[in-house]
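Every protein chain but one is kept in place in this view of the complex.
Moving on, here comes chain A:
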Amino acid sequence: MAETAVSTRPDNARRRTRTVRTGTSPAARLLERSWLIAVVFILWWVLSARSTNFFVPSLQEILAVLARDLSSGVIPDGAAYSLTNLAAGLLLAVAVGIVLGLILGEANRLRQVVDPVIHFFRSVPQAALVPLIIGAFGMGQGPKIYTIAFACMWPVLLNTIDGVLGVEPTVRRFAKVYRIPPGLYFRRVVLPAALPQIVAGVRVALPIGITVMVVSELFAATRGLGFYILNSSATFQVPETWAGALFVGVIGYILSVAFVLCERRILRWYIKSGAK
């Protein structure tokens, strides 16, 4: 079952923090990390400045529209709606993924039975299911949250299973000999041992969630960032479409940075012991 792992390994996190710690001042590090983004935006600005293509407006125009809709409250309102769905969906996915993963990781027989089903559902393109789920469960906020949760659960579930299977046999023997009760064993032994893998799974789930968040609002929605993008696109308000996409991208970036900061706190022992 080890081969079911999502290929993101938690050692990425370790390596990253290690390189960060080597020498150089914070300002120099910030510059080193952000110069490419600056170059991309300057190039975009310059190259799009005299664009006559209707579908590729100038960056100046896009940013003007973005500023307008940010201050008018259209985008903040959509963002509040969408991000609520994302947060709820992700939380649900993480909770269900971890609990199921811990159980399936420990129960070998059950895992062998369920394994093909997991791989079937994992392989189904999640975005393609959105119209079906919304068709079946209705237009409200609930179905959107479930769709996000459904798509985000797989990497969490598979990585949790993999993490549980990677628990040291000596640790298992220790828990048996010292007769650690099951509840305590899951909470204080298996869960922390699998946590680096679980966190890596959540990191994979995050961009999936953002994509599905947008896609879920392309159908039967009246609010949200996805709705903003679709609505503007359908009415040929091209700068709005670009502005919406840009905004989602920025949110995705901010969330992934926030995630790395959380990861460093949660996996402090792991990063430190590995970096030794």
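Rule of thumb we're sticking to: contacts are C-beta pairs under 8 Å (C-beta built on N, C-alpha and C of every residue); 3 or more make two chains touch, one makes a residue touch a chain; residues count from 1.
FYI, contacts and distances are computed from a predicted model.
Per the UniProt record, the chain missing from the shown structure is "ABC transporter ATP-binding protein", taken from the list "Acyl carrier protein", "ABC transporter ATP-binding protein", "Hydrogenase nickel incorporation protein HypB" or "Carbon-monoxide dehydrogenase small subunit". Only one residue from A:Leu91, A:Val114, A:Val189 or A:Ala220 touches the chain missing from this view: A:Val189. Note on the undisplayed chain: of the listed residues A:Trp35, A:Phe174 or A:Phe236, the one touching it is A:Phe174. Taking the complete complex into account, residues 168, 170-171, 173-174, 176-181, 184, 188-189, 192-193, 195, 269-270, 272-273, 276 of chain A touch the chain not shown.
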